[in-house]
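I have a structure here, written as structure tokens, and I will follow up with some questions on it.
Other chains of the complex are left out, but the ones given are in their true place.
Chain naming follows the written order as A and B, and within any one chain the residues start at number 1.
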Amino acid sequence: MAVLAAAVPDVQGSRDTRQIPIQKVGVRGLRSPVRIRAREGGWQATVADVQMYVDLDAGQKGAHMSRFLELLGEGWVIDVAGLRELLRQTAQRLQAQTAHVELRFPFFMQKRAPVSGSQSLLDYEVSLSGVLRAGHAEVSVQVAVPVTSLCPCSKAISRYGAHNQRSRVTVTVRSAGFIWIEELIELVEAQACCELYPLLKRADEQYVTEKAYDNPKFVEDMVRDVAACLEQDERVLGYAVACENFESIHNHSAYALIEKDCAR
Amino acid sequence: MAVLAAAVPDVQGSRDTRQIPIQKVGVRGLRSPVRIRAREGGWQATVADVQMYVDLDAGQKGAHMSRFLELLGEGWVIDVAGLRELLRQTAQRLQAQTAHVELRFPFFMQKRAPVSGSQSLLDYEVSLSGVLRAGHAEVSVQVAVPVTSLCPCSKAISRYGAHNQRSRVTVTVRSAGFIWIEELIELVEAQACCELYPLLKRADEQYVTEKAYDNPKFVEDMVRDVAACLEQDERVLGYAVACENFESIHNHSAYALIEKDCAR
């Protein structure tokens, strides 16, 4: 085999004459088991969809794609520090100036039903992504939090009832200091008309129904209230807050977005 | 070109020695503009996702896939009669005993808001599918109708309000006589807690909020009420009715299904 391998030409490593640099080249659509550092200690096992890219000099024909796979196979426990190290090694192993890594995964938190105290696990979509440029890594965290929303207009104009629905609030944060995924999720849930629970007994169902009715918000209110909280957190350098309501009276969504110093 | 073509071997047409017949072989994931016959006269232009299959004898190596594309390119106006003819020609052109065709497409109906009368178009997912066996074609229609559902339990146990959400009711019908897509959609909407409208002014929003509150149903109620209507239609030979509620208080769905003489 050694003989064969020696004879194999390195097409990717050859010179390119078009003189066009490439901002991102790499792999996507990779699935990998990952371990995510948890606030309560230890880590949580989940499955990530992974993207890994580097930049490519104008003069080089191609990236050595298999090196991304070698790196990913090394069994990382991911948190912000782990992601920074993965970015650094990606740039180094691919001999690149810039590296991009994104991991997107379901993340679970234990919820206690508000009256019965029944426990169950709620799932959230989370993304950790980072970019390394000129030796400096910048990491951002995104959480998508499903909540209940109840329409203030519907409540105000109706003699009884109010339309409500599931919404998804997506918060992306660039930060100076460490922020737990769990902190961001709780920050969003505290602003919702009502938070969600997988397991609700009847007394809990009464509680969440009445709580949402007592606490109506438009998509506009939701993104403003979450943005106001993020403004008060000194660790936050920039953010984007989006809310999408899967309207129960329409077949389309209502949507609002506030962005501040947060390049996507 | 004639010379080249004559020299090209027909691999698909060669004999196969494994002696295993194949129930379905063909193409899927094809997108095609189609015209769907409309109740109000004329037709509606939309875009279908198409599947076309035939069976294959134990002795033949492969199907001639390009013939499906030739057939599809002939500019069909689709209704039940059109689908029967497409099935017949598919079996004939592919020299098969059995043919399967499915077209799945968004379909639009004009809605009038209940108070203001404002008009707008609501979209539905519709599927027309058919199978031809031994010269006999059987066609079925499926409509997926988005509606509002409001929870009877939440209403009964709460002092005010009631959780509600968007639901999707999917009805599949095998029929002896002709049934319009529009008829099936209206049959489902008449059973919903409230139907959906793209465009609602404030007076309309009051109306739909109060109507849903006055008319609470579980997923179980919804499938029973639609099934009861289908039982009274003599054209219906078999049916399946499913309802999925995208619960506003959970991050999962509630679901119910009634099937009767309706092989999927």
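The rule we apply is simple: contacts are C-beta pairs under 8 Å (C-beta built on N, C-alpha and C of every residue); 3 or more make two chains touch, one makes a residue touch a chain.
This one's a predicted model, so the numbers in the text were calculated from it and none came from an experiment.
All protein chains share one sequence; of the complete assembly in this entry, 2 are displayed, while the total copy number is 4.
Quick note on the criterion: only the chains that are shown with their structure count from here on.
Distance between chain centres (mean CA atoms), chain A to chain B: 35 Å. Contact residues on chain B toward chain A in their complex (touch as defined above): 122-123, 146, 148-150, 153-154, 157-166, 194, 196-198, 200, 202, 205-206, 208-210, 212-213, 246-252.
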